[in-house]
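Below: one structure in structure tokens.
One protein chain omitted, others in place.
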Amino acid sequence: MSAYLDFGPDAVLLAGLTGDNWRLKDYVARGGYSALKKILNERILPEQVLGEIKLSSLRGRGGAGFPTGLKWSFMPRNAPEKYVICNADEGEPGTFKDRDLLRFNPHAVIEGMIIAAYVMGCARGYNYIHGEIWEVYERCEEAVDEARAAGFLGSRILGSDFSFELFNHHGFGAYICGEETALLESIEGKKGQSRYKPPFPANVGLYGKPTTVNNVETFACVPLIVNNGGQWFLDLGRPNAGGTKIFSISGDVERPGNYELRLGTPFAKLLEMAGGVRGGRKLKAVIPGGSSSPVVPGAIMMETDLDYDSVAKAGSMLGSGAVIVMDETRCMVRCLERLSEFYHDESCGQCTPCREGTGWLSRIMHRIEHGEGRPGDIEALDRVAGDIMGRTICAMGDAAAMPVRSFVKHFRSEFEYHIEHRRCQVADHV
Amino acid sequence: MSETVIDKSGWLNLEINGKPVQMPPGSTVMDAAQTLKVFIPHFCYHKKLSLAASCRMCLVQVEKIPKPVPACATPVSEGMKVWTRSEVALAAQQSVMEFLLINHPLDCPVCDQGGECQLQDVAVGYGKGCSQYQEIKRVVPGKDLGPLVSAAEMSRCIQCTRCVRFGDEIAGQMELGLIRRGDRVEIVPFVGETVESELSGNMIDLCPVGALTSKPFRYQARSWELSRRRSVSPHDALGANLIVQLKRNQVVRVQPFENEAINECWLSDRDRFSYEALNSEARLTRPLVKKDGVLIEADWQEALPLAAARLQNIIERDGGEALGVLISPHATLEEAALMSRLARALGCDNIDHRLRQQDFSQDSKNVSWLGMPIADVSQLKAALFVGSFLRHDQPLLTARVRQAARHGAAISSLHSVRADWHLPLLYENVVPPSQLVTALAALVVAAHRETKATQALPAAFNEVTPTEKDTAIVRTLLAAPERAAIFLGSFAQQHEHAALLHALAQRLADDTGAILGVLPEAANSVGLALTGAQPQKGAQKGGLNARTMLEQPRKAYVLLHTEAPFDVAQGSAALTALRQADFVLSLSPFRPAEEGASLNALPDIVLPDIVLPIAPFTETSGTFINMEGRVQSFHGVAPPLGETRPGWQVIAALAGLLDQPFAETTPEAVRASCVPSADSVKARLSNRADTVLQALPKAAQKTVERVAAVPIYQADPLVRRAPSLQRTALAALPKVAMNAALAARLNLIKGGAVRIRQGNHAGENEVTAVLSWICDETLPANTVRFDMAHPLTAGFDVYGEFHLEATP
Partner (left out) sequence: MPLSVSTCQKIDKAIAKYPAGRKQSAVMAALTMAQEERGWLSPETLREVAEYLEMPPVAVYEVASFYSMYHLKPVGRYVLTLCTNLPCALQGADAAGRYLKETLKIGWGETTQDGVFTLLQGECMGACQEAPVLLANHQRMCCKMTPPQIDALLVQLRTEAAQKERHE
């Protein structure tokens, strides 16, 4: 067996994983499926499990940070057909934690989904897996087969009255499907275009039935909470932000990777675990919560703790925990150009501000980066981004706008230099 | 409509721009705004389509919600305060408008939609007047959507997806989609396809910009040049309300007049595009008189006295019974009433408008109708259609049935072909025409058993065994008391046992509590039945009906808007009868079939001796009574073309010359004398059959049976001459369809053709046609389908024996 992968000393979700010990027998050997067995054998009521989840203060790990217990409680009790969905469409640039969870420990996610299904009374679930990680999809197919063969999935699980079927659904290249209602459309065999809300999925979800969608990491936390209690999980983090969180750190660091930290750990600590800025260079900027979260100047970030409230105070979002680090040699214009291109590429095209606005932003950024900037471009960027924000069907509009506004806000002089001198202020290009 | 008291308990109180309003739960802010007549700009929202909430034009401010919300998709709540013109709302609307325009061509002066463009109007009201956008605009290639809808300028599209949703939800056929994503999205048909729906023209009305426009109307006029007048569609018995639009006294466009009770805001394509025939070369502008076998233009002064004299001669010689009067069910009530009155004054009761019927044994005084208001069809919970070519016969009624189905109604069909209605059918029973009676009888037996009805069935029914499917269909009817219906379609009404089918349907309705409805064949079928344009019952010597008039040839025929053989079931009998007659007088807006470009394929056409040019519906006042018994009178919207005269005037003049002058000399007087009041209409509408159920007929022993529809664009003289409609896929040449087993028995080879032969009495006057054939496994055994009323097929007797043989 290969050596344990290093996810940091506080790891509980990723602890003990080697990359080879993903199979059901390994998971069971680590105490896996004991939470499910406990619930079913001891006939713990769904409300009791829900109580522990609420106590744990677990918040959604996909980016929005919505309290999980509260979300589950929105599901109507007596609907005959309900669905639980795992959002494994991890496409937010900089985020790569769900891939590791699914390939190294798929059964933790499966067990979490089964417990969630038990709590919410769902008979069927889907795991929507990012299109680009085919190998992980295949592994999840195997894992589901293993769980079914072992009696953890199917009818009358472990001899109880509870039945649940789980299937994997493979995406095929659309960032927008990470948005939960676009994901539901996609499972229904349509384009991944977000639905307007209300109605919310808890009332009208997959096939029009009550549905709850959670992130991979959120589900993976559930067995731990059931086994150790909500209070234990809460104590791992901070009030209003229980537990550990997996941070995916990438960009200009020595050792990019996933690190599992208690919520509230200083960013400086994470940077240190990742070996510091690559080549010992100076930290310029950090995108702390995936590409959609506002960029934060390095100096501010070095003073910020990694939890929902602290990162918000620093002017950004904890988001999915994807930390993109940029060093002093990076051109902020070039960085934003690439992100704007991404949002232009990925806009679903359904609603006007996002469809038209992302193209507009991308075209301005392309001109500035290629020495064709004009006076007024910076103001236009800010205004167009502002005109998109808050006016679209889903959060994708804001996701496209926030990087633009924050880059312009914090690094305006670089943009001005680009426009005035028709070239880059920073020596090195990305 | 009568005032109904609405119970408003449980309604929610809200305010829009400070004005209070009460709305039922489930309403949206947009509904509330419309109630208050507060206009909120919008593009993707349409009251008849599902919500998209994607254009974002209707963003408004709501108290306690930080972001602006779309009025179309935001449900109202108690105490809600909405502002549609606040700073927040206006800023949102202006920014959306700017986004919509950055990639929209700003060349309104050359856009066909200019002057009636929602984008233009909203931009003026809600836009900023200028934009900072300096990048290159998107260019979207045009698409070929077929002969009716132009998609030549798709750069103008704002991706509201109304057209896509219309296809999917109303037409029942998703023919357009929005492909790709981001600002690369495009509205397209599937690769290489066009739009074939019979409701496609509505997409033109729905398109808020100049992306989808009317191909026939394109660049014919600017909207402000048009005068607009109301009329009524002369095609099917729905009686869709029209706004006929004219430029320099010529009809150049037809759009719907919104009438929620009838056509809602829709038109079928034939309602919309048949106007092209009005301006076509096929129109007759002067009378024609046959001289030496050739029709030659003549003056009214010559033609009318000549027509009168020839009729007079025959009547004096052979009596009134020597005359046969065939009236098209598309004729106005006034024309038909006066023509019937004249015929009877001349001693002739051989009058009929039921031109495709062959079983006249149910000789009831009642007038058949839909059995319910049209609008109620959308609310049905269960319906059984017996022998209906629903989508071709009543396209917009089909859309109503589709709405019912979308809301979960159980729709079933008993027919000799699979239903192609683009709606989900719960049960379908496809049987050969000769077994239609038995199949309906099986449903009657099933209902009798299910309900344990007390009234016993005749002994003949003992031999009929219902299937599980029959029982299931009956249960859907039983499960929806007062919201279930049984409809008899054109195929049932034209069946050789039509009266028996009607009686069986009556019994099924009685036993299940379902409403019995009859789907009238044409625009004025109900009206003409009411006005007595058929042999008078109770007269000492009842006249001949449409069938016997042809089977027992007359010395003279008068054809009012009727084109034999197209409009009759007995094509070859009609040809024979007309050919042997001493005199045939035709009253028609069009040149006889032979001269019409698209109709010249029919061999040996019989030319009338005199043709008098009478006005089409746009050039005369008139009245149609629709399938729900609604009396719809209309005015002429254009002056008669050339020397054309309104039909009622021509008939009146003829009556004068025949010494039977009418007292009425004005359209008003004519209307007053022959249009029944709404109450008297109501009193006579009933589908109750008076045929007593007794024996069931033995299925006729035919080697091969035929099933034939009237193709949607061959149904009347107007559509037959509408060039754009004739270029659509639905107007394609008729084919012979049958299943593979029958094709094998006939030794047909793939890609080959079939010769159809029909001998007309003793092998004389053989009618033949060569058609290509297709394999259709959904057809019952030994049954072929080739449709009627087409130049290639009109010469056949629909119900006569025929022979098929392979031909290379």
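Order of writing sets the labels: A and B. Residues in every chain begin at 1.
The rule we apply is simple: a residue touches a chain if its C-beta (ideal position, glycine included) is under 8 Å from a C-beta of that chain, and two chains touch if they have at least 3 such contacts.
Please read all numbers here as calculations on a predicted model, not as lab measurements.
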**Neighbouring displayed chains - absent chain, whole complex** = A, B
**Request:** For the chain that's not shown, point to the residue among B:51, B:88, B:154 or B:174 touching it.
**Result:** B:174
**Request:** Among A:59, A:82 or A:130, choose the residue that contacts the chain missing from this document, as touch is defined above.
**Result:** A:130
**Complete:** In the whole complex, of A:107, A:191 or A:363, the residue touching the missing chain would be A:191
**Request:** Touching the hidden chain in the full complex, which residues of subunit B are there? Just list them.
**Result:** 168, 173-181, 188-193
**Message:** Using the document's contact rule, name the residues of subunit A that touch the chain not shown here.
**Reply:** 90-96, 98-99, 124, 126, 130-135, 167-175, 186-192, 207, 248-252, 256-258, 291, 322, 324-326, 330, 335, 338-339, 342, 345-346, 348, 429-430
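Basically, only the chains that are shown with their structure count from here on.
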**Prompt:** In their complex, what parts of subunit B are in touch with subunit A?
**Reply:** 51-57, 59, 66-68, 70, 73, 75, 92, 95-96, 98-100, 102-103, 132-136, 138, 158-159, 178, 180-185
**Fill in**
In the complex, the residues of subunit A that touch subunit B are 174, 176, 191, 196, 198, 344-353, 355-360, 363-364, 374, 376, 380, 383, 387, 390-393
